[in-house]
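With one protein chain held back, the other chains of the complex are shown just where they sit.
A and B label the chains in the order they appear, each numbered from 1.
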Amino acid sequence: MKSKSGDRTAGDLLLDMRDIRIDGFSDDVWHPIIKGVDLKLHRGEVMGLIGESGAGKSTLGKAAMGYAQPGCRITNGTIQFDGMDLRAMNDAQLRELHGSRIAYVAQSAAASFNPAHRLIDQCVEATVGHGLRPDDEAKTDARELFAALQLPDPDNIGERYPHQVSGGQLQRAMTAMAMSSRPDLIIFDEPTTALDVTTQVEVLAAMRDIVEQFHTAAIYITHDLAVVAQMADVIKVLRYGETVEDAPARQMLKKPEEAYTRSLWAVRSLEKPQETSEDIILRVNGVDASYGSTIKVLEDVTIDIPRGSTVAVVGESGSGKSTTARVITGLLPPMKGDVLFNDEPLPLALKDRSKDQLRRIQMIYQMADTAMNPKHTVRDIIGRPLEFYLGLSGKQLDERISELLKMIELDDSFMERLPSELSGGQKQRICIARALAADPELIICDEVTSALDQIVQEGILKLLLRLQKEFNITYLFITHDIATVKAISDQIVVMFQGRVVEQGMKNDILSPPHPDYTQLLLSSVPEMDPDWLTQLLESRGDGSGMSASGN
Amino acid sequence: MSTDDQTYSAAGEVASVAERRTWWDRTWRNLKKAPVTAWFGMIVISFYFILAVFAPLLAPYGESQIFDTPYAPWSSEFWFGTDQLGRDVLSRLIYGARNTIGIAVATTALSFLIGGSLGVMAAINRSWLDQGLSRFVDVLMAIPSLIFSLMLLSIFGSNVINLIIIIAVLDATRVFRLARAVSLNVVVMDYVEASRLRGESLAWVMRRDILPNILPPMVAEFGLRFCFVFLTIASLSFLGVGIQPPTADWGSMVRENAQLISFAEYDMKAAMTPLLPAGAIALLTVAVNFVVDWFLHKTSGIRDEK
Partner (left out) sequence: MHPIVRTVLQRLGLGLLTLFVVSIIIFSSLQFLPGDFATSVLGQAATPETVAAFRRELGLNEPAVTRYIQWIGGVLQGDFGSSFSGRSQGREREVMELIGPRLWNTLFLAGMTAIIAVPLALTLGITAALYRNSFYDRAVNATTLTTISFPEFFVAYILILVLATLWKVFPSLANVRESTELADRIYMTALPALTLTLVIVAHMMRMTRAAIINLLASPYIEMARLKGVSKSNVIIKHALPNAWAPIVNVIAFNLAYLVVGVVVVEVVFVYPGVGQLMVDAVTTRDIPVVQACALIFAATYILLNLFADIVSIVTNPRLLHPR
């Protein structure tokens, strides 16, 4: 078994970017996106480029190809690739390098493959177009690459069109496309971000092996530190267009220098001691549900939620976890089964529920941006439930809004702001205040932290925990992120294809033995340990399979 | 871990946050950045507006006051000459602004009232109402609107009221489509779901959640629809089936004076007479299009930023 890093010898300097500055154009002005970044990459070396949204990592990745995406311009710095100055080259000279010596793997493979051509034709297009190999030879090679990337039916899958294969397969086909010309450098731009966690593992492993096999240098762009830990020899942390920290992967994971780097795994260090209660506030009882068609999205779902605790519902996309929330709120009346709230059945449809029933169950959404009317001020947003449910007005209303703002650690100066004048974390806090304003017993949190940067996530989770303690609120917490689950939950419900696989206390669910699916799901969540992927593949490969890897 | 607690505070969270400005301040800043074409458009529109409102004060003669010489040449007495019946062309141009623009604005407003409210309702309701209205609109839109209005006018007869109603109803189909589409974009937003979960009434959701958010595209569409309606009415009047004499109207004025064009060799000024009302129509539509183009660029630019 090859081990990933350490024994790889760094070759000569391949890419040398110095003092790169890039401007982006928006709102009629140019403003800096990358503010003077240096980047050095050796032959055969894999660099993880990590940072949160808006850090400029994707822009920097494309700049490594000498390419400025539309709406951007490189204003300063030198880009030396294998001794050639990319910024001094004209378009035709750059085209000679692109797709032959430097290749690119995009985030959304589904959108980046041309729908009108067969996969294999697109995979060999650059290789044949640059005259590196004749067509038939390139295609034979592509089939071998498909096999090496463990695509099913590698001899024929290339004859298919992009919409005929799955997302994970497309991402692998795109890696084959990049590899076809045997480039010196591949830029991976968030290649697994759009994939489900169980698919991600397979794609990661395939990418890592093939890069290693051909000794290709790579820049791997992602926001997920655990993913980069599996792939990279060195890691570069970017923030607001500047370098925060550069270090070999193992060293950075073990002993990060900068506080910001440490904050990137802030949530992973949170952990809530589990508590429980015998008093069931809400019971979803044998629910079947579907969206109009005959295909059931939920089948015989039963979930118990004890008062004052947090129940996390985990699962991949399509597992039915958000549909469960829609059933509880009454947006999607179930075909079968019922929902008991404080031991009394709730009317199934939203329109049949009383104002007071509606008040007791509140909801917080994933995207705070779309959960608040952009034309309403913070006062309108928080004040409306107070007026509507509690009939407050005038001075009383103002005082209560002010109190709520304090609870979420903001102050009165936010009262007249519009959502567009708030940061991501502040927006989510306002949404929490809106839910809190109704004085609810149960709050459904639908992926409330997954759109936020790590350090902000931590703040939001802490706030939710504090509020729970103060007001004895119950949370139903829907998420796909196991780190968040560990941080906040008392109980866990695992869902898969519309069914509940398992429900129980957090510590019981997270420790073996697991049912097969829970095992697959839990083991697929990348960990900070750089050897995690290697060990996981070994444990899955040795037949016994379901041993407790990583624990 | 505790060190992180000290460095982080929610209120101080850094973000690329838009500066707070008042409405007037924002508007003025936008206006200052407006391109020349938009300024040109706004000035022209204001000029027409003044003409239309103060027509009786500005026009030298009455709307259908007849003088002795038909087709009189341009002179200090009749700046743009007289028409085939001996009416002052300048006065009729000024009154024409009032009639032509007034009727077009009334028609567009009616069309937005019908199409807009039905479109928003269809977007919220999404059941039989939406299905029924959408299919009905599909069929109406399968007939070119100029042809359809010609047919309806032949049946109901040409007068201003019929004209306004027929064009407004036919044009409402387009407004319906747009209003429904932009409302659908808003209806799927989480904040609308949040309002429904709160138990808000349909009226509240329409007024507070949907209306403010569909306003920018609808305002732009109002400009475009106005141009279309204005041109349709002018064309119908030109064809002789729109606004009827003796009402002064630019489309009919082109038709009435069209023959003068063949005298260009002898009297260039007279030949220009039919082009004046036609040019007046063109200038206004150009102006509105310029302003709408800038407005669309502005609002879509904000969307890009996000």
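In the analysis below, contacts are C-beta pairs under 8 Å (C-beta built on N, C-alpha and C of every residue); 3 or more make two chains touch, one makes a residue touch a chain.
Since this is a predicted model, take the numbers as computed values, not measurements.
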Original post:
Out of all the chains shown, which come into contact with the hidden one?
Top reply: A, B
Subject >> Residue of B:Ser64, B:Ser117, B:Ser134 or B:Asn289 touching the missing chain in the full complex >> reply: B:Asn289
Original post:
Which listed residue (B:Phe54, B:Trp79 or B:Phe156) would be found touching the missing chain in the intact complex?
Top reply: B:Phe156
**OP:** Would you mind spotting which of B:Pro56, B:Pro144 or B:Pro246 touches the chain that isn't drawn?
**Re:** B:Pro144
Subject >> Sole contact to the chain not displayed, among A:Asp16, A:Asp82, A:Glu125 or A:Asp380 >> reply: A:Glu125
Subject >> Sites on chain A contacted by the missing partner chain, in the whole complex >> reply: 62, 65, 67, 69-70, 91, 94-100, 103-104, 106, 108, 111-117, 125-126, 129-130, 160-161, 163-164, 177
**OP:** Pick out the residues on chain B that sit against the missing chain.
**Re:** 37, 138-139, 142-148, 150-156, 227, 231, 234-235, 238-241, 251, 254, 258, 261-265, 271, 274-275, 278-279, 281-282, 285-286, 288-290, 293
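Quick note on the criterion: only the chains that are shown with their structure count from here on.
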**OP:** Could you grab the centroid distance between chain A and chain B? Build each centroid from C-alpha atoms only and quote it in angstrom.
**Re:** 46
Subject >> chain B-facing residues of chain A, complex >> reply: 26-28, 54, 259, 262-263, 266, 269, 329-331, 350, 353, 355, 358, 362-363, 365, 367, 369-376, 384-385, 388-389, 408-411, 414, 417, 420-426, 429, 434, 438, 455-456, 458-459, 463
Subject >> Contact footprint of chain A on chain B as seen in their complex >> reply: 1, 3-4, 7-11, 13-18, 20, 33, 189-191, 193-194, 196-200, 208-209, 212-213, 301-302, 304-306
